[in-house]
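Quick one: structure below, then a few questions.
The other protein chains are all here in position, but one chain of the complex has been omitted.
Chain naming follows the written order as A and B, and within any one chain the residues start at number 1.
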Amino acid sequence: MIHIEQLRLKFPGAEKRLFTDVSLSIKKGEKVLLLGPSGCGKSTLLQVMAGIIPRSIDVPMKAKALHIPKQVGYVFQDPDAQFCMPYVDEEIAFVLENLGVPRAEMKEKIERVLQRVRLRLPHVHVPIQTLSGGMKQRLAIASVLALDPDVLFLDEPTALLDEEGTKAVWETLKEVADDRTVVIVEHKIDHILDFVERIILFNECGEMIADGPTDHIFSTYRSFIAEQGIWYPEVWEMYEKPKTAQQPYHPSDVLLHVQSLRGFRQKEEKITVDDVVIRAGEWIAVTGENGAGKSTLLQSFMKLIRTEGDMYWRGELVKNDGVLYDNIAFVFQNPEFQFVTNRVDDELAYCLRLEKRSEYEIEEEVERLLRRFHLSAQRHLHPYQLSMGQKRRLSVAASVTERHRILLLDEPTFGQDAKNTFALLEWLEAYRQQGKAIVMVTHDERIVSQFATRRWIIENGKLVADETIVPRTLVRGGI
Amino acid sequence: MRWSIEHKETWLHETNPTVKLLLFLPMFIVIVFVHNPNVLINWTIGFTALFMSFSGYRMKHMLLFFVPFFFIFISTSLSMILFGKGETTWFRFGLIHVTEESFYRGVHLGFRTLLFAIFGLMFALTTKPVFLFYSLMQQAKLKPKYAYSFLAAIRLLPIMLEEFQTVHQALKVRRAAKAKGFRGKLELIKRYAIPLLSQSIRRAQRIAVAMEAKGFTNERARTFYYELTLGKYDVYLFVVICMIVAMGYYVADAFPYVPIKDVR
């Protein structure tokens, strides 16, 4: 079905080859997972297998033998970047037109694939823009199904979805996979372990380490997987978090006090908060479904959108937004918007330079950050050239500095491997220990229970719950 | 987008987009070679009437659409009126020299622009982009790769506007949204333009990749989800346009409003 022999690939201008003589073959009907740390080349390899490289994306590569399937379906990570038509039915019709399906049969086929992925809509002529992230991903799967491909390629199709959406999308995918060949790239593998039968394991350098049945890989290569910092089922149980994490904390000074804050997009009110405070030394997890208004909430705190209501910074009414920018760091959901310079190391230095630190100090700090976030080898690249996880890390590392007292982070851990997730969380934890407050949007319950001291739940544009989390260690202790 | 404003569908919406384009575009050339302001005034009245009665939009909205055109009307007329050549002086002040000839020429220019604007508005408000490009593929044999590129780009428009806001926010947060001096301002424009452009290039790439992954090629014959044909409404439109054009000439000859027949 797929057969690659001695694949070599190198991005133009890169120092090292990404792949050196990688060979693999995948038989018809197999369900395969590509596993490896962030930046090892999984997405790139998937694109080679699907024929996207070099047909649509021109990257220097060669292989002794390269057999790739003719009819492939590919689900991408970004739901917005895979549609070319404005309406649901037109998008699927586009695929049918490509196949030359007669017009008379289209209506029925469209209905059928939509039913297949359980995308229930009042009617088929719905603007794609009005769908939620999860619904868009289902539509993407539906249009792939319309192709009726022999092979399905999935590159982190659920990275941007909430727990519900993730589960539902994987369920749909399992249902429609049938006897098709499926190749998956995914970091969070809990939902798919019962589905994939074979795992191909990579190390940091893009070398193939192992290839075999799922159980075998997890039993034999357990320590390697842990070492490389890849997610595996018991990773959280194995993880020893820093002793300090979640020590029962003592409420200390109030940094930000928010009173009946309302945030607007265009003219619509999209978020309402009655009365909350953020104290130094807190770790607040913000949770809620896709589209509930989590990002909007953080943006209102920064006054990035139009808001009404009062905010007090350390007891004083905020009149000038500058106070907020000076004291609060903000990390956007989409990392690409955060970047203002042309190189990874300049990006890290940018905020430090604004603080007018000495060049020597800056250099040292940048080195430290590069090492901590595993970006040393990428330091000369443009931020946009990084892999998904690398971009995310950089955006966090680059926007937080000493001067900030509150860190607002919008899903800082999505698309990240285990090693980097923990590195990031511990780094944040260290900041919290220094008396900074952390407000973090996340879909990961584990992070909430292990690190957070408080949780805000957002539902339909309202902050509906503000609860203190009882540290787990204390629960075990029998309180 | 404009076509998402609430409206009724009239026979103008039913006409074939390619036909509509082929009828409207040549009007541009025709209008350019008319030098008699009387004719232009009549046409403006005629086509405005057609637009007002059959576009299917509410009067309130239509008047709103017209607001910018009055600015254009005034600004195009004005520089010709104030600085144009002419014999019969009406007024002179420094460099400003208003003559009878330049005045009528200016007004003529104003009406010209107004007419173009009405055709543009009429077309834009009664044509869905999707139908336009499907029709261009079917009636004008436009290559699918062009048609779908346009459709994809139109779909991206609102997403790009959103991105603009986000870039603005990101720069504000990182204290990079302001700059001093000319060089700083240029740097600032780039700070906005670069992420937006590179992001749209990446998006375009991804969408092109996704389209090809969905089996899009230029080679295979394709079928169409929407089939657009010619119909009786296209004939109506043709007849109506001819009538307005002819009436305009006749009335201009029989009952002229201004004494000048050629503004050159």
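The rule is simple: contacts are C-beta pairs under 8 Å (C-beta built on N, C-alpha and C of every residue); 3 or more make two chains touch, one makes a residue touch a chain.
In this section, contacts and distances are computed from a predicted model.
Colleague: There's a gap in the complex where one chain should be. From "Putative HMP/thiamine permease protein ykoE", "FAD-dependent oxidoreductase", "Beta sliding clamp" or "Dihydroorotate dehydrogenase", what does UniProt name that chain?
Modeller: "Putative HMP/thiamine permease protein ykoE"
Colleague: Please identify which of the visible chains the hidden chain touches across the whole complex.
Modeller: A, B
Colleague: Tell me which of B:63, B:78 or B:140 is the one touching the absent chain.
Modeller: Only one of B:63, B:78 or B:140 touches the chain omitted from view, namely B:78.
Colleague: Which is it among A:55, A:222, A:306 or A:403 that touches the chain not included here?
Modeller: For the chain that is not drawn, the touching residue is A:55.
Colleague: With the full complex in mind, choose from B:19, B:50 or B:117 the residue touching the hidden chain.
Modeller: B:117
Colleague: Just checking the interface: what residues of chain A touch the absent partner chain?
Modeller: Touch with the absent chain occurs at residues 8-13, 17, 55-62, 342, 381-382, 384-385.
Colleague: Could I get the residues of chain B that touch the absent chain, sorted low to high?
Modeller: 1-2, 24-25, 28, 32-33, 65, 68-69, 71-72, 74-76, 78-80, 82-85, 95-97, 102, 105, 109, 112-113, 116-121, 123-124, 129, 145-146, 148-150, 152-154, 156-157, 160-161, 190, 193-194, 196-198, 200-205, 207-209, 211-212, 216-219, 263-264
Just so we're on the same page, only the chains that are shown with their structure count from here on.
Colleague: Once you find the CA centre of chain A and the CA centre of chain B, what distance in Å lies between them?
Modeller: Those two chain centres are 42 Å apart.
Colleague: Within their complex, state which residues of chain A touch chain B.
Modeller: Interface residues on the chain A side: 50, 52, 55-57, 71-74, 76, 78, 80-87, 89-90, 93-103, 106, 128-129, 143-144, 147, 299, 302, 304, 321, 325, 329-330, 332, 334, 336-340, 350-351, 354, 384, 399.
Colleague: Enumerate the contact residues on chain B facing chain A in the complex.
Modeller: Result: residues 130, 148, 151-152, 154-155, 158-159, 163, 166-167, 169-176, 191, 195, 198-199, 202-203, 205-217, 220-225, 227 of chain B touch chain A.
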